[in-house]
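Left out: one protein chain. Kept in place: all the others.
The letters A and B name the chains in turn, as written, and every chain counts its residues from 1.
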Amino acid sequence: MSHEDSHKDHAKEHQHSHGHPHPQQPDSEDEPYSHEQVMATALEELLSDKGLIAAGDMSSALDYWASKTPADGARLVARCWTDPAFAQRVGENVNAAAAELDMDIGTTPVVAITNTPDLHNVLVCTLCSCYPIGLLGESPGWYKSRAYRSRVVSEPRVVLAEFGTQISDETEVRVHDSTADLRYIVIPMRPEGTEELSEGELAEIVTRDCMIGTAVAKGLEE
Amino acid sequence: MSRFKKGDTVHVRTDYPQGHARAPYFTRGHQGHIEQITGPYPNAEELAYGRRGAQEPLYRVRFRQQALWPSYQGSPHDTLVADLYEHWLNPGDRS
Partner (left out) sequence: MGGLEAGPVDLTEAAYAPWQKRVKALALLLIRGDKAQMNVDELRRGIEDLAPEDYERLGYYERWTRSIADILTEKGLFTAEELTVKMAEVEKRWQEQGPK
């Protein structure tokens, strides 16, 4: 591209701000900015000048992302745990089942994969970090990282151990690489000792990571 | 109509084409079993260039981890499921 030279100067100047996913919330007053940050704002303004996006479109898109959190996925899992007929419908069509709970998770088909004592599932996208945003919100930085995407396919148990998750050798660990048209959600196993909990209380123990498969659901007292 | 059915043994093509290829490279040349048939979906390798992709079945193919990674250290039970468009698959050896 024609601005490659200025790009390199910037890379030198702002070395510390490159080469990692920039997870920190920068102080917008005095943090330096990268060439791509300038490019992102320029893109927005150029597209707006050309009438291809409107300010209102940007704010509704931002609101849409902000409204998506793992609480929706947790609510779906808790309902699966308490209502076997619902769990079956989730197995057939997650998007339709989510609509029963008044969740709009979009049109990209989501497939539920259910953990059992013999099978532990874990999700990755080695291509580009595909993720069930409609149910889990924005994916964490590590899900997008090279380390996770490279290693979880070839040494899943080592990666799971880094999350503090140990799976018995008797249990099959199954990695799902979602590089195409489907998104996945793991339905974790309901922990023992949670028989007395209400559906709302159950939803509280369903963490984001147990719906990705890097963790297992744990009871309240653990 | 899908060329393969659930449980069939399939072989992922050992190709490294120019441009955007959708089969994870570590599955290429390996044999797996059809876990699930989904789709049809338009060929994403065509969509990636702004073309209208032909509809084709998308399969969820299950591989044994020990087959994919010669030095695999986990349990022999472990598997990996990848999403593969039909044009990446050939019939596998009977097993």
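Just so it is clear, a contact is a pair of C-beta atoms (placed from the backbone, for glycine too) under 8 Å apart; a residue touches a chain by one contact, two chains touch by 3 or more.
Remember, predicted model here, so these are calculated numbers, not experimental data.
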item: Visible chains that the absent chain touches, using the contact criterion stated earlier; value: A, B
item: For subunit A, the residues touching the chain missing from this view; value: 1-3, 11, 18-26, 28-31, 33-34, 36-47, 50, 52-53, 57-58, 61-62, 64-66, 124, 126-129, 138, 140-142, 144-151, 153-154, 159, 162-163, 177
item: Positions on subunit B where the hidden chain makes contact; value: 19-20, 24-26, 44-45, 47-50, 69
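Following the convention adopted for this analysis, only the chains that are shown with their structure count from here on.
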item: Where subunit A and subunit B are represented by their mean Cα positions, the distance between them in whole Å; value: 23
item: Touching residues on subunit B, where the partner in the complex is subunit A; value: 22, 24, 26, 38-39, 41, 44, 58, 60, 62, 65, 68-69, 72-75, 77-85
item: Touching residues on subunit A, where the partner in the complex is subunit B; value: 109, 111, 126-127, 153-158, 169-182
